[in-house]
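Omission of a single protein chain aside, the complex is shown with its protein chains in their original locations.
Going in written order, the chains are labelled A, B and C, and every chain counts its residues from 1.
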Amino acid sequence: MATITMREALRQAMEEEMRRDEDVLLFGEEVAQYNGAYKVTQGLLDTFGEKRVFDTPISEEGFTGMGIGAAMAGLRPIVEWMTFNFSLMAMDQVYNNAAKNLYMSGGQMKNPIVFRGPNGPAEYLASQHSQALQSIFAHVPGLKVVAASTPYDAKGLLKSSIRDDNPVIFMEAEMMYSWKGEVPEDEYLVPIGKADVKRAGSDVTLICYSKPTRMVLQAAEELAKEGIEAEVVDLRTIRPLDEQAIYDSVRKTNRCVVVDESWPFASVGSHIGWLVSRNCFDYLDAPVELVSGEDVPMPYNHTLELAAQPSVDKVVKAAKSVLYV
Amino acid sequence: MATITMREALRQAMEEEMRRDEDVLLFGEEVAQYNGAYKVTQGLLDTFGEKRVFDTPISEEGFTGMGIGAAMAGLRPIVEWMTFNFSLMAMDQVYNNAAKNLYMSGGQMKNPIVFRGPNGPAEYLASQHSQALQSIFAHVPGLKVVAASTPYDAKGLLKSSIRDDNPVIFMEAEMMYSWKGEVPEDEYLVPIGKADVKRAGSDVTLICYSKPTRMVLQAAEELAKEGIEAEVVDLRTIRPLDEQAIYDSVRKTNRCVVVDESWPFASVGSHIGWLVSRNCFDYLDAPVELVSGEDVPMPYNHTLELAAQPSVDKVVKAAKSVLYV
Amino acid sequence: MAKMKLVEKYGKKKNMELLRQVLLIRRFEERAAQAYGLRKIGGFCHLYIGEEAVAGGAITALDMARDYVVAAYRDHGHALAAGMDPNGVMAELYGKAGGCSKGKGGSMHMFDREKHMFGGNGIVGGQIPVATGVGLKIKYKEEDGVVLAFFGDGAIHQGSFHESMNLAKIYNLPVVYICENNHYGMGTDFRRVSSVHDFSQMADAYGIEGRQINGMDPLVVYDEVSQVLERVRKDSTPMFLEMLTYRYKGHSMSDPAKYRTKDELQEYKDQDPVTILQKQMTGAEQLSEKEFEKLDKEIRDICDAAVQFAEESPEPELSALYEDVLVE
Partner (left out) sequence: MAKMKLVEKYGKKKNMELLRQVLLIRRFEERAAQAYGLRKIGGFCHLYIGEEAVAGGAITALDMARDYVVAAYRDHGHALAAGMDPNGVMAELYGKAGGCSKGKGGSMHMFDREKHMFGGNGIVGGQIPVATGVGLKIKYKEEDGVVLAFFGDGAIHQGSFHESMNLAKIYNLPVVYICENNHYGMGTDFRRVSSVHDFSQMADAYGIEGRQINGMDPLVVYDEVSQVLERVRKDSTPMFLEMLTYRYKGHSMSDPAKYRTKDELQEYKDQDPVTILQKQMTGAEQLSEKEFEKLDKEIRDICDAAVQFAEESPEPELSALYEDVLVE
């Protein structure tokens, strides 16, 4: 097993899939000559040439729709949104075309396309550049939404996403790109729709995905020091959601905290909070707690910015509160 | 009290507020010369002239942002989106400007603007024209989201929305425009953020808002025939949410069903489901049920279209299930 | 040297083909209107009557084996011209299981993957980037097809038009952007919301050649598009065409169209696409009264059969509600 960064894992996934299938192409802002604003597409232009890896103007609505049309016609585009904040410019294309083409055409028009890029807050980027937008994508039937937390999962899931015949929203995070992890030399896939228990425990279930997972694992260590064994369930895929994995854990621990970077109202986090409350009703010894981003736009000031996000402290507190300690 | 349609109530609200404050203006597609695609703005051009009531090209992103800029500079625009489906074209302006200007400017840049139009399914309109998009607006801090269910509430709330210094998303419904109800001759306001108990009952709480409310009241009558007294809480405002009114009712009935037209995942409905589960944990005798739109794009075929939406039957069934009868 | 009359240039066979196209659209839409009146069809139903020369003329110039059509929601004519089965189109309007989209799409969402009809899009301007992407596929696969991207005068002010035109030009995509200027976007005369009134000049902003074309005359449309196609196939470059046309009916079935004068409507009916072509062919002794009657009868039968097919086609199963959300 080699230890590589999330950035490299994602790059490998794209490179391998582009070698495997010549209908896979990659475009977006700065992905080619600049090797990606966050260098995730490093070297892919050199490897595959400008026919398969090219830069776009700053026209999110246009090139998002262009990707969808190309996918309908038989290609398998990987479209990079420099960050998900800018996907808001292309929301109509995602909601009204990518997610609905198959249904509106009675099953004729599949669109195998991956939209990927960094999502959620980074550092010092203020309100418009720090949004965790998973909830508004996960809301929509017709899409798959994937958000990995380790290089291993990221590589295996991105490969599966590129091979998937459905539109996949693949959410990364700027802060995760330099995270390291072990990844096998041999090819492997991680299936979409399967959660992963990142830490086993019997006292409380901590549900998370994407960037917060690492912080949640730290929180679990903190709790362990106090003799509390937390089970950490990393969803890996938000839609379709692996409900069984969630319920199996909660029915064992009888307590649950959901951690989600996005705003709380009508979020992935509160949705899971309801699902668990409903489907583990007879098992829960305490209400399901949600540790989310604060319900405010993201401030620039770093102290406030950190205070606006889930933290080890907040998770530990929430875990203790559902344990009534 | 005069009995008028929802359409007329909305028109009156706009007319009264435009008379009251000459900084209030109205624009959107077909609102002026055509008197509105759904005739909600009937006669307003004749009354106020083309300076204050005018038509726009089909440029949702452009005229939405134009409204925001005008509001920042001191006007109080009412912007009609012909339907909320098209607001997806303008999502960036709503998320990144309307909702964040005040915060990003440290409190300097308020934007008093109302975005209104029909939301949710009507009839035979298929996937792209039948979306209930409240969840993606309610998700965002910096916005208020209002969705009335009667002419009385609609008029009073639209007047309050126009006077509000914050951006207000005001959601109507095509099917509701012809609904009739009593509205006083004298001026009145309905405050934003206050729910209304539309029917008192002690056995189960039915939470709803906007168009489904009428159907939920019918369901309550059905239940009454079987001796089940349902309390119907009409939220009227989705953000800010009147949590107290919800909890007061559920703590009395100990059972709760949430009815929401939108897709279930990360929705207003499932969010309330979590809030109630968490904050009424010790009061609930059954899990909170959610009757939502089915998790599919809306089909054109009418039978399927009806099957995709909440119905009296579904609500009755859900109410009985939380009553274990 | 005098330019040869188009009716002669293309000859009886091709002209009959064109006539069949525009007449089929005309009769089909008339039947759709009837069915709507009988409440067999619901919701939005945007008829193409008056505009037949545009889709009929342009799409007849295509080779649907390699070319593609992407349209807006006023798409029945495009679907038929692209060779879609009238039975499936009518059944779709009826929302029946036998519809081209299994009754799940309806009037605004005509699709036929095999026939290269890629919708049918209900969002004004939403199809323009999609069509651009189909062009990208052609370029990527080094095929010699062309995409016709149809949209209305109302759609030209959407950002999607601006972004797509620039994308198509910088990547040299074989897409012909066709603005069907029927003078109104719903109740709005385009002159009220358009800063320029000759849209063809808007193409200059993208270094794309733009032409304004008489969209009432099937032969003119066919001829212009044929030339443009040659050019696009050769150079793989986008083009822009503004087709001046007119819709006889309201925007949709529910629109009384009070915003325009009888005279204006008459002015266009006087250049009716079906009649024009019929007259041109009769004048060139390519079409007798009897031949026209025969063709018309044939087409009416096709439309009757389509209605009957739609009537008899079953309702979709309730299970269909949950199908086609995702590819398994």
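Everything that follows uses one rule, which is that a residue touches a chain if its C-beta (ideal position, glycine included) is under 8 Å from a C-beta of that chain, and two chains touch if they have at least 3 such contacts.
For clarity, every value in this text was computed on a predicted model and none was experimentally measured.
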Report task. Would you list the chains present here that the left-out chain is in contact with? Result -> A, B, C
Query raised in the report: If the hidden chain were put back, which of C:Gly207, C:Gly283 or C:Pro314 would touch it?
Result: C:Gly207
Query raised in the report: Pick from B:Glu17, B:Glu30, B:Glu61 or B:Glu305: which residue touches the chain that isn't shown?
Result: B:Glu61
Query raised in the report: Residues of subunit C in contact with the chain that isn't shown?
Result: 157-163, 165-166, 169-170, 192-196, 201-202, 204-208
Query raised in the report: In the whole complex, what residues of subunit B lie against the chain that is missing from view?
Result: 25, 51, 54, 56-57, 59, 61-75, 92-93, 96-97, 101-110, 141-142, 144, 165-166
Report summary line: On subunit A, the omitted chain is touched by residues 29-30, 33-34, 37, 55-59, 61-62, 85-86, 89, 122-129, 294-297, 299-304, 307-308
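FYI, only the chains that are shown with their structure count from here on.
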Query raised in the report: If you average the CA atoms of subunit B and of subunit C, how many Å lie between those two points?
Result: 37
Requested in this report: Please compute the C-alpha centroid of subunit A, do the same for subunit B, then give the distance between them in whole Å.
Outcome: 30
Query raised in the report: Rounded to the nearest whole Å, what is the centre-to-centre distance of subunit A and subunit C, using the mean of the C-alpha atoms as each centre?
Result: 41
Report task. Would you give the residues of subunit A that are in contact with at least 2 other chains, written as numbers and ranges? Result -> 92, 96, 103-104, 141-142
**Report entry** Junction residues of subunit C, two or more chains touched
**Finding:** 101, 103-105, 109, 121-123, 126, 159, 325
